[in-house]
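I'd like to ask some things about the structure below.
Removed from the display is one protein chain of the complex; every other protein chain stays in position.
Presenting subunit A:
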Amino acid sequence: MTTIAIPSGMPQYDDVPRFDVATVRADFPILDREVNGHRLVYLDSANTSHKPRQVLDVLAEHYAMHNANVSRSVHTLGTEATEAYEGARAKIATFINAPSVDEVVFTKNSTEAINIVAYAFSNASLRPDADPRFRLGPGDEIVISEMEHHSNIVPWQLLAERTGATLRWFPLTDHGRLDESGLEELVTERTKIVSLVHMSNILGTVNATARITQRVREVGALLLLDCSQSVPHLPMDVVDYDADFIVFTGHKMCGPTGIGVLWGRGELLAAMPPVFGGGSMIETVSMARSTFAAPPARFEAGTPPIAEAVALGAAVDYLTGIGMRAIQWHEKELTAYALDALATVPGLRIFGPNVPVGRGGTISFALGDIHPHDVGQVLDSLGVQVRVGHHCAKPVCTRFGVPAMTRASFYLYTTMDEIDALVAGLEQVRKVFD
């Protein structure tokens, strides 16, 4: 065996941050259970991740000890709940390097976060005095891509319908990357917003955004990145990425369901009209009219998911404790291993990048012409949990000419043994259907 020496002074292989996967796995109670008489092999973290005890404990502790509504009371419990809720906001701001905590808006999930931005455009379009950056009408354009999750397609289709604006999109290359060759014609002075997935939930592609961001700036449009699949898996720095909005969802990053985040540049959030009206989002209310609170409160009408936000703060602490660089590296190694291992399965076709570069640990594939439902069912009988179907990204399936795909996705607790179990399971599938 030859070893390739990395010149001294350069980062060495051993400098890569690491963590002990067995120790991490011990934090996740669900990983101990069995499924259909087999050890659980959970390869569906892109769908939702599991939650470590550290997060579950905080959730229970909040309800057990600090339960009260936020921002509405002078009593001790109310103060504790408010501090915990706002403390979580601060943790999340640090996690994504937001310049200000007030730029972090709690939402129900990514879907709601995208809809808030889309409806802010919609509401602004009805008001002549609104910020022109948010006003849309015939002749204006919204740009997305063929790689989006339905939650970054449908809100924009609906917005285009309401305002008369036109929806356009980046196509994909055969390797499952964004086709940026038409960038100049696609993103133009007519473009008001570009909303793109950062990491694809179906192809695993991590989009390089720099060129697009530069073009967006040139034409004076706004940029939203759907980071539902990236924030859980790699270090995110909103200043570095130079986006205008990002969205992500707590349940995919070791947090509970029912909590997500909209981050927006402070100046933009301040220029956006409200979307939901109700308690907590107002400055003053009279019977004839109301004025509105500054962000983030303006976009958090009603009692928010308090315990969920607090638990998301705990999830961010947990991930930070392990280190996002280390998690990213762990998944890169898993992905390289899995791409090699899957290549040994006869008749298996990978959709999306087949090298572990510019992609994350989410791999979709076809096994001959065996339908993904059948693949998933046989794997389930062996305890292997994968997702099958169109993964809420039907245009991607259409692009690659299949009705559905099978997808395996990894996270910090995934092991190479589990990838071996997947590959062995696929052999079993072939036996049943060949």
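As a working rule, a residue touches a chain if its C-beta (ideal position, glycine included) is under 8 Å from a C-beta of that chain, and two chains touch if they have at least 3 such contacts; residues count from 1.
Assume contacts and distances are computed from a predicted model.
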{"item": "Complex member absent from the view - protein name from UniProt, among \"SUF system NifU family Fe-S cluster assembly protein\", \"Electron transfer flavoprotein subunit alpha\", \"Amino acid ABC transporter permease\" or \"4Fe-4S ferredoxin-type domain-containing protein\"", "value": "\"SUF system NifU family Fe-S cluster assembly protein\""}
{"item": "Residue in contact with the excluded chain [from A:Arg33, A:His75, A:Arg211 or A:His373]", "value": "A:His373"}
{"item": "Contact with the hidden chain (one of A:Val58, A:Leu172, A:Met236 or A:Cys397)", "value": "A:Cys397"}
{"item": "Touch with the omitted chain, as defined above, among A:Leu268, A:Val388, A:Ala408 or A:Leu422", "value": "A:Val388"}
{"item": "Absent-chain interface as seen on subunit A, which is shown", "value": "36, 371-374, 377-378, 380-381, 388-390, 394, 397, 403-404, 432-433"}
